[in-house]
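Data first, discussion second: the structure below is written as structure tokens.
The complex is shown incomplete by one protein chain, all other protein chains being positioned as in the whole.
Note that the chains take the letters A, B and C in the order they are written out, and that residue 1 is the start of every chain.
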């Protein structure tokens, strides 16, 4: 098999060797139910979870008692929004503020909550994907119960000024939920300093297993359960804990915290080379997202006059994995809501490709991919009836 | 280390070797996001899920398109109840019928739904834990939207006449949800024959990993999402799929289906020996649950004049794992709601121990455990100020 | 996701390119929806002597265009006008449900080019008597 270039690390990541090794202890060895405290096997599982909780808490400067494990980022987002909304059900607070570029786990939950009387304001973003803090302030009303803004965007990588947002939320006495699924391991998260009340996390974006995530809930925040039942997670999230997954999540977090700065620096430098490479080799491209306030692994361009899926299929033939828009929407037909929110027209948005590099990506990989992209884009442009912007906009 | 006797298989099971082997392929080899259909790695993950879905569907005689993966039995129970209730929100249907012996994932969800205007009828059970079909019929009103009854009880093992219940539900045009978490692999499930509309499943009760489960939703059943977001699970359950866990779940189901009859026969015979052993060696015990309509692995007795936790601690000293009540409530102080529903007084309920045997349990294990129990109960009764029923009931 | 035939026509599309002095040219689709197809016809003696296409779109759009050109090449205009999207899908061994619209677009591109030929030459092509070019503004993507 020829070399593979996995450049879709924002969709999911390879599980790290150390993570697998740690998890393996919890399948047929320490397989007890953590709720069974009255025998050895159960206690071992409980200890593992307690230890994992501590690791995750430390990573975001929270208290262990403020960390809850969930089945992933989507569950955490749903829990944050529905949990807060239903806790305010019939209490006069019914307004949520979010942005136009959130993940669907937030956006579709907001839509759903409308049927329970919740009203949502969707903040605009500028062409770099940045929200406007003034617009945020103006959107807050006495009915506002929650602000939900993602730390970093999964498609274009733009990082929001969370600390300033946190200050605004605090000033106005409104809860702040932050979707940090993409930010984990790439941006310093400090729930105290950044005044975050709820934070969504997911393991599979940073070398952990799929189907496990976490939520930080600041002590004292009123929130309904999303999943009722047994007393797990101090009564806040029922269901026998996926011990092996929790342990794997924590191990991935531990690894991420170990060489955080060096890792971010290395990725940033590779990313910048990648961006320069595309810009210098392929004409008529547009960098999506913020030039500097962006995730260290995100390279998202629109390639004018061609369509994204064709690019992906040709990349796949060379063993290169990338994505057009977010993983959830590739295969769907509408252009990404995120790109449209930044002001791209539909035609250009359709020709956008996201590369997200990972630990294993090398400079040589990047050179190869840039050259491959150059060939692919030239080839598709030759085939395209659109040769310039006039073609694009004329009927 | 001396020999261990794991007899709490209703709490959770050791993950089977074959299951682990299957799962291991999906950590650092086939780690693609199943939503990424435009490259090889993503397609491999999607195929794995499709294949798993087929295995689970076949096992319960459903169509693949009727199977949805969740994070476990609790999520499935929550989804069934909240999903159906919220789909009927403001539609005039607001009544759920369930039983007094359901798992907390059902009971606490029903309690929660009260705040949205849902009314619940909790059916009684007889001293064996059986519901009364006449009471069920009488409980149905024009407002009834859902009947939720567990296939087999996790504490006392009693198996309900689901097919007859299904016929009643069908006759009255009411949806039937069945919590089959404990029944999977122990009782033949046939959603068509048994007229089941929704069915909750969990992998970790039959040799699969923790934190993964499934839900059968009959085609055409109107149900709201519990977790909104990306388009996974045909738009019904968002979140990047825990591919490795799904694959493990399916492998466990496949193994269970392979030698289903022989397995059930073997366990039943061991269980009967266990029950006889306790009855013949220890005076003043009461078998909880139905004598014959019970799970093939369940041995639940009340030992008069002694308390359960003390027994568990002493069992643990001999390497024996068991449970008092359900795993979720051991460590909690109230006696099991299930035992109370069967008419046991609190004092007697406090002295109840559940052993649930597994594939690895042998006749010798059972003899050893019976003798150990005899010694423990004698010892604790010597210490107890209660020596007879009079002591128990006098103030 | 795609059949062998789709991938083959996507990887090695037949009849790609533009054509000078084409006898009929048709363009359908819209960048908003993510696919535009342009078909060029060289017609001689009521027969399609040559055909070229240019497509902006996904893999199945390119494959559908390629297959459509193959299906009409060398055919009479009366045969060509009867090309259906179904025939394109079948020849491709199937398309994913969300991609069937690409085959519809290919059928329309062919019709549009034939209509252009009819307009230019004043001929009436059976089946295109009531043909009306689709107005982009009316298009709802897929």
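The criterion applied here is as follows: a contact is a pair of C-beta atoms (placed from the backbone, for glycine too) under 8 Å apart; a residue touches a chain by one contact, two chains touch by 3 or more.
Values in this document were obtained by computation on a predicted structure and should not be read as measured data.
Check B:288, B:310, B:323 or B:342 against the missing chain and you find that the one touching it is B:310.
Note that of B:24, B:133, B:221 or B:392, the residue touching the chain absent from this view is B:392.
In the full complex, chain B contacts the hidden chain through residues 305-310, 313, 317, 331-335, 345-347, 350, 382-386, 392-393, 395. If you put the missing chain back, the residues of chain A touching it would be 37-38, 43.
We take it that only the chains that are shown with their structure count from here on.
The centroid of the Cα atoms in chain B and the matching centroid in chain C are 57 Å apart. The distance from the centre of chain A to the centre of chain B, each centre being the mean of the chain's C-alpha atoms, comes to 34 Å. Touching two or more other chains at once are residues 1 of chain C.
The set of chain A residues touching two or more other chains comprises 309, 313, 331-332.
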